[in-house]
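With one protein chain held back, the other chains of the complex are shown just where they sit.
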Amino acid sequence: MSGATPEEVMTIAAARTLRDGAYCFVGVGLPSAAANLARRLHAPRLVLCYESGTIGSKPDVLPLSIGDGELAETADAVVSVPEIFAYWLQAGRIDVGFLGAAQIDRFANLNSTVIGSWTSPRVRLPGAGGAPDIAAHAREVLIIMRQRREAFVERLDFRTTAGFLEGGDARPRSGYAGAGPTRVITDLGVLEPDPVTRELVQTALHPGVPIEAARAATGWPLHVADPVETTAPPTAIELRVLRELQIRTARAHAETRLAQ
Amino acid sequence: MSGATPEEVMTIAAARTLRDGAYCFVGVGLPSAAANLARRLHAPRLVLCYESGTIGSKPDVLPLSIGDGELAETADAVVSVPEIFAYWLQAGRIDVGFLGAAQIDRFANLNSTVIGSWTSPRVRLPGAGGAPDIAAHAREVLIIMRQRREAFVERLDFRTTAGFLEGGDARPRSGYAGAGPTRVITDLGVLEPDPVTRELVQTALHPGVPIEAARAATGWPLHVADPVETTAPPTAIELRVLRELQIRTARAHAETRLAQ
Amino acid sequence: MVVDRLSDAIAELVHDGDVVALEGFTHLIPFAAGHELIRQGRRDLTLLRMTPDLIYDQLIGVGAVRRLVFSWGGNPGVGSLHRFRDAVENGWPEPLELIEHTHASMAAAYVAGASNLPFGVLRPTPGTFTASYSQAFRSVLCPFTGSELTAVAAHRPDVTVIHAQRADRTGNVQLWGIIGVQKEAVLAANRALVTVEEIVDVLTPVAGGVTIPASAVTAVCAVPGGAHPSYTQGYSRRDNAFYREWDAMSRDRERFLEWIERHVRGTATHAEHLSSIGAL
Partner (left out) sequence: MVVDRLSDAIAELVHDGDVVALEGFTHLIPFAAGHELIRQGRRDLTLLRMTPDLIYDQLIGVGAVRRLVFSWGGNPGVGSLHRFRDAVENGWPEPLELIEHTHASMAAAYVAGASNLPFGVLRPTPGTFTASYSQAFRSVLCPFTGSELTAVAAHRPDVTVIHAQRADRTGNVQLWGIIGVQKEAVLAANRALVTVEEIVDVLTPVAGGVTIPASAVTAVCAVPGGAHPSYTQGYSRRDNAFYREWDAMSRDRERFLEWIERHVRGTATHAEHLSSIGAL
């Protein structure tokens, strides 16, 4: 485990939260890396569903996009995009939705649309994608993001996706079926919603991360669990499997050709 | 042509009305026989669509049901039942809907639900099936029925399917997209809607059928075109192709085995 | 989950009073499962099906059905369902409540159920029975155009039962040929039972094949010939003779009941049933 980067610790911590056999709806990037790592460790029967309509994908390397051919070729079933969203996600057949975002607030609401105002944006982000629907309909939602002051904000610039809305029972009162975010895994530790207020509480820190670092990386007055746990350090096996996966991935996607 | 039965004349007359290349939504029985005959005569590129989801079926024998395996095996595409109704029929992609029924009225409205009252029926019929949707959404509708006083009625016992409703412009005023029934082919001749009143007019009689027979077989005061045409008699080729089809069909479906 | 005995699966999954869809569109009709419902004496069922045919005729004839939700009930290519007619016309052996749909509205209702929506939307068919039949059809306005559409309440069966070609040992199901509305019927249901021709180690891809992932299937049970007299593409042909003979067999109440006693209640398994009617 020695020499694990914060990113590796985050990915491994996220992978550990996925239980074997769950149906997991994953976006590309950090969620996909964590889910594919879990599948190689404790959760070989984790069912990976991608927005492109693949159910039960078993890629050998991490996909660059949610539509990589390997996701279809290794899937139990490939369905159309309307079907994956209506018959699978909206129907409540997804156990875990796995999301990232550009901004998160204390109630785990997410922004992936815009920094600045929508009408005159400072940074235009890609947009909602499937996030609002995943966060609404998955039985629970995991969020994986780097913990930074500009990302963990007092107030979202745009509410793309619902966490616990204004907190407390606002989410169930609004009629959401899914339980909402149960865990935010960052490169510094783990945040979980308070059972009553639904405000995110720093419940764990990764090995060697001081609580001051988490506070400094959070744009609201951060509640910290007492005692705050320390994440178990990555094991040698976890780290080896993750690095092998990343090396295999880099090699597979490396074919390079000058386009100019 | 000599020796053609009224049923054969009817089937051949119906087949003649189908233009080559049209998308034709066919029910089993008389419509299917006529459509498959047309495909073997002047309309080899007629695209047969069945409610079971087959598009472009090219059966060698007449199907016993709309779900016969040969319909799928010979189709250009097989889609789900929701899809054939939503993406094909409702979307307006069907040129000709081809229907039968137990009762028809002077405005070509159809009953295939019940004889007597719905709450205490004298004869319970199979029900709507796809007929209301076919009659609503196909660009035009052909009806094939034996002309009998108990079938061509003054007043339907139940209005399963819309023809021209109360006549005149009632149908387009109700918002129907398809043009509605353009022709009713019977074992006695052909009826077509008056361009203004939309009441069915006997516009043709099959060879040798006296107009009195048509009047006697119709439960309302029948309007007859003046002059009324005489259907061209079945040609030797038409009759031979139809009979070969029926012999092949009987042979294919004949495997018999005592179940009791 | 793979279950060894159909009788166990039916006992576990289908209860008196349930709303049950045994779907199939000429192809892949789950006759074996229907017979097991008769053997176990299920009662008071609400049955859904686009095209109720002989197995529903049998269930109605033994008095297992309180209500039928359907769009077309007949013996395809042969004629009437006599037990269905006897129940509707004469209340024998019990009155049968009917909810009438069209094929399009049945399909839309299953799609809505599979999508976890309370209703489906159709273009209207004004001036027909659908326009004044609020149990099944109601009006809904498009909030963008103001135009009037027809809403149909979603089907959410307690149990859907289908027959398919095969499944793997984890319960993924594969069917092909005419696929009908079976996937939607399974996904709309709270529980799903699938009888299959065989259970295999690996489901090799098939052209035109549909896979229903294991998580949507409560129980899978190998019942070879489980669709007889319907057919299973790639495994068996339709027993057209049986459909024709059923017409005579089912006209008479006594003869029908004798047939049920002898060939359904008098047999313990589907294999015995097939053997007793000479289909094995």
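Note that the chains take the letters A, B and C in the order they are written out, and that residue 1 is the start of every chain.
One rule holds in what follows: a contact is a pair of C-beta atoms (placed from the backbone, for glycine too) under 8 Å apart; a residue touches a chain by one contact, two chains touch by 3 or more.
These numbers were taken from a predicted model, which means no experiment stands behind them.
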Contacts of the hidden chain among displayed chains: A, B, C
Listed residues A:Leu48, A:Ala162 or A:Leu242, member touching the removed chain: A:Ala162
Residue in contact with the excluded chain [from A:Pro31, A:Gly53, A:Gly189 or A:Gly219]: A:Gly53
Candidates C:Arg49, C:Arg83 or C:Arg123 - the one touching the absent chain: C:Arg123
Residue touching the undisplayed chain, where the options are A:Ala43, A:Leu89 or A:Ile104: A:Leu89
Residues belonging to subunit B that touch the chain removed from view: 23, 47, 55-56, 76-77, 86-87, 90-93, 137
Contact set of subunit A toward the excluded chain (per top definition): 28-29, 51-54, 63-69, 71-73, 78, 80-82, 85-86, 89-90, 109, 113, 121-124, 126-133, 135-137, 158-162, 165-166, 170-171, 174-177, 253, 255-260
Missing-partner contacts on subunit C, residue numbers: 116-119, 121-123, 138-145, 147, 149, 151, 153, 205-209
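In this section, only the chains that are shown with their structure count from here on.
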Maximum centroid distance from subunit B, chain identifier (CA atoms): A
Of B-C and A-C, whichever chain pair has more C-beta contact pairs: B-C
Rounded Å distance, subunit A centre to subunit B centre (Cα mean): 57
Distance between chain centroids, defined by C-alpha means - subunit B, subunit C (Å): 27
Residues of subunit A touching at least two other chains: none
Shared interface positions of subunit C, touching two or more other chains: 111, 183-184
